[in-house]
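Below: one structure, written as structure tokens.
Only one protein chain is missing; all other protein chains are in place.
So, subunit A:
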């Protein structure tokens, strides 16, 4: 498990997606975490200290695992970069087939009266 800073993590995640284009999966897991052991957290609670929580993000391609902690200040930037990576990479999913079929059916119907009207015009 490699712990990285948010930006190198995003770069490595992009590489993972590139490597698994032909075969393999990419798992990304999000968890609310304080990065401290349970013992330490309990001690902090009894001492009245505020525990700082972050978002733990892990990614793996089945062989290599990387992780990073995203804090409150970084999370907006991280989330938009992460969304961009996903949008660029998740291209294998199907587009809306049903609506396309309906559109094709509608456009066929529209074309028929058009053909008739265009056939009428040149005759005039």
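By definition in this document, contacts are C-beta pairs under 8 Å (C-beta built on N, C-alpha and C of every residue); 3 or more make two chains touch, one makes a residue touch a chain; residues count from 1.
Here, contacts and distances are computed from a predicted model.
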item	value
Omitted chain, identified by the protein name its UniProt record gives, among "Translocation protein sec72", "Glutamyl-tRNA(Gln) amidotransferase subunit C, mitochondrial", "Signal recognition particle 9 kDa protein" or "Collectrin-like domain-containing protein"	"Signal recognition particle 9 kDa protein"
Contact footprint on subunit A, counting only the chain that is left out	17, 20-33, 53-56, 70-72, 74-76, 78-80, 82-83, 86-87, 89-96
